[in-house]
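Below: one structure, written as structure tokens.
Excerpt of the complex: some chains, original placement.
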Amino acid sequence: MFYILDILGTIAFAISGVLIAINKKMDLFGILIIAFVTAVGGGTLRDVLIGQTPVSWMQDITYTYVILLSSVLAIVFRSYINYLRTSLFLFDTIGIGLYTLVGIEKGVYAGLHPIICIALGTMTASFGGVLRDILCNEIPVIFRKEIYATACILGGMTYFLLRKLPMDSNLVFVLSGIVVITVRLLAVKFKIGLPTIYNKT
Amino acid sequence: MFYILDILGTIAFAISGVLIAINKKMDLFGILIIAFVTAVGGGTLRDVLIGQTPVSWMQDITYTYVILLSSVLAIVFRSYINYLRTSLFLFDTIGIGLYTLVGIEKGVYAGLHPIICIALGTMTASFGGVLRDILCNEIPVIFRKEIYATACILGGMTYFLLRKLPMDSNLVFVLSGIVVITVRLLAVKFKIGLPTIYNKT
């Protein structure tokens, strides 16, 4: 079940990379790289920082196949992808929820402080998009517009709160993931964003 | 004592990140990330390259608290921060001196060549600022203007020269750090910079 969600999240992340790379008029190889980096970038950073190497996507070839296949399909059917926009957004959001919790649990397993674990979870969910934007030479969208990371952080806080209760650990995982997903969906629906801090001087 | 200097350096680095992120009109989360990356980026690169993981800021939560607190204060009092410019510059310079020497000693401890150790020290002191500039989509300031890294390198050379003398190792550390700090202060005071190599062709 988690594995299927993971694959759906990977597909959504890869396709978001494809779409941005096409807009930047990159060549076929460039598009595939951006798709790959967007999909695995967060988990790679997490694994490198906690020293769990070779990084995880290198140890399970399935991710590579999924990314290549969904990227090629996205390129071929790029004119029709608008019809899938809602599904993709949903997959993307599920991916974020799942990646956040996977990152948090890896941190817990490595014996790190809850705040560091939440940071790891947020990185896992968002660093792929940051890398995508840097490689496309733009200020990462996460720093400018969306309430993306806030959703991850709230979900992470939920995770550590629920863990104190006598609750099954899988349930904690699922409920916290649902918090991430719900916050993001609500934020996008009601166009809620964090305030920009303008420089008064 | 070193710990206090380390905290002061962390504060100065974090605030420099806050100020640049505000100028880029980032949102609250973006600002905190830039502050964090600026403060811990150098040490993180060093730890990853020599394989000392989980990286150091993950193992001592104090840094996280210090960065969050000083960033929030910097945001709240951003109109008044000009009055602190001199103190901040001093903290920043102390941070550079300290980070350089910490990086060098980690290299020595890992059994690396002195030149590599000096490179590690310079990275520790400067990579946070490089990351900050990349994330803000600018050519890193270190490549364009300041004699920043030269100070680190001269301090590193001092360290390896003094180590050959019969001198207490703490004293070597302190004296070399003072070299870094002095070179940077003099360079800024007298506006000394490395020559730009113009392309004659």
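Assorted remarks:
Going by the order they are written in, the chains are A and B; count residues from 1 in each one.
What we mean here is this: a residue touches a chain if its C-beta (ideal position, glycine included) is under 8 Å from a C-beta of that chain, and two chains touch if they have at least 3 such contacts.
Please read all numbers here as calculations on a predicted model, not as lab measurements.
The complete homomeric complex described by this structure file contains 3 copies, of which 2 appear in the displayed model.
Note that only the chains that are shown with their structure count from here on.
Between the two copies, subunit A and subunit B, the C-alpha superposition involves a rotation of 120 degrees in steps of 5.
Within the complex formed with subunit B, the residues of subunit A that make contact are 48-51, 110, 112-113, 115-116, 119, 130, 134, 137-140, 142-145, 149-150, 193-201.
On the side of subunit B, the complex with subunit A involves touching residues 21-31, 33-34, 44, 48, 51, 53-55, 58-59, 61, 64, 75, 78-79, 82, 134-137.
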